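The block that comes next holds subunit A.
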Amino acid sequence: MFSFLTSTVGKKYLMGLSGLIWTGFVFAHMAGNMLMFVSPDAYNIYGHNLVTGKLIYFVEGLLILALITHVVLAINLTLENRKARPSRYAMLGSKEKGSRWASRTMAIHGTIILIFIISHLITFKFGTYYETTVDGVVMRDLFRLMIEIFTQPVYLVWYFISLILLGFHLSHGVGSVFQSFGLLHPAYQPMIKTVSWVYAIVVVLGFLSQPIAVFLFHNNGGQA
Partner candidate 1 sequence: MSSKVDGKVPAGDLSTMWTDQRFKMKLVNPANKRKHTVIVVGTGLAGASSAATLGELGYNVKAFCVHESPRRAHSVAAQGGINAAKNYQNDGDSIQRLFYDTIKGGDFRSREANVYRLAELSVNIIDQAVAQGVPLAREYGGLLSNRSFGGAQVSRTFYARGQTGQQLLLGAYSEMMRQVEAGTVKLYNRREMLELVVIDGKARGIITRNLLTGEIESHEADCVVMCTGGYSNVFFLSTNAMACAVTAAWKSHKKGAYFANPCFTQIHPTCIPVHGDIQSKLTLMSESLRNDGRVWVPQMKGDKRHPNEIPDSERDYYLERIYPSFGNLAPRDVSSRQAKFRCDEGRGVGETGQAVYLDFRDAINRLGRDKIAERYGNLFQMYEKITGENPYEQPMKIYPAPHYTMGGLWVDYNLMSTIPGLFVAGEANFSDHGANRLGASALMQGLADGYFVVPYTVGDYIAGNKMAPVTTDHEAFRSANQGVRSEIEKLLSIKGTRTVDSFHKELGRLMWEYCGMSRNEAGLKKALEEIPKIRKAFWSDVRIPGEADEVNTELEKACRVADFLELGELMCRDALERKESCGGHFREEYQTPDNEALRDDENFCHVSAWEWKGTDQPQELHKEKLSFENVKLSTRSYK
Partner candidate 2 sequence: MADKLINVKLKVWRQKGPKDQGSFKEYDAKNVSTSESFLEMLDQVNENLITKGEDPIVFDHDCREGICGSCGFMINGDAHGPQKSTTVCQLHMRAFKDGDVLVLEPWRASAFPIVKDLMVDRSALDRVISSGGYISTNAGGARDANSILIPKQDADEAMASATCIGCGACVASCKNASAALFTSAKISHMALLPQGQVERERRALLMVEQMDEEGFGACSSTGACSASCPKDISLTNIARMNREFLKASINKKPESSDSGGM
């Protein structure tokens, strides 16, 4: 099995698998965020339940493991690929014979997304700890933090750029995972393309709906 994992094909399986774990996570994360449209309390209870449950350790562990695998392999593959093709062509080819931009630039948006994940953790998970009490339970007021942060223009720009890049990353990643896993078939190929794009757009719009809502309804920086 070791030779499988060191082969280019095996590495792509691992890239795909670790990518899929995060693909699932971002959807769940986005869906959870949607609770802000229910009420600030719902949002905070959701956050509270997440961090107090036992499952969180397993999920966090898995996510960290997947992220490390994904990043380490990405670095390794990128370096190997650079070695396989040390020099570039003087001209970029035509559209008909070329490839999609998103597919060529995975390493670039991948890097930016990694920075975003870290900064996002610093801002939220390890950010200012506000407290609130809901139904007699003291918990973290993440909603307040969220409003506070999404009203900072610089952060907003950064957030938008990162999320749009995430969309491109997903649009190629989700589609190509079928290829890497050996599931590509001519009959489903167009469908796979569509599904990966729809998925990417749904996730990105879901995430972006938060700052947009904050901008529209919470521009005073106050309470909801």
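These made the cut because all candidates are chains of the complex that A comes from, given by their letters.
We adopt the following convention: contacts are C-beta pairs under 8 Å (C-beta built on N, C-alpha and C of every residue); 3 or more make two chains touch, one makes a residue touch a chain; residues count from 1.
Just so it is clear, the structure is predicted and the values come from calculations on it, not from any experiment.
Evaluated over the candidates 1 or 2, subunit A touches in this complex the candidate numbered 2.
Touching candidate 2 in their complex are the following residues of subunit A: 1, 3-4, 7-13, 77, 80-81, 83-94, 96-100, 103-104, 106, 172, 175-176, 178-186, 189.
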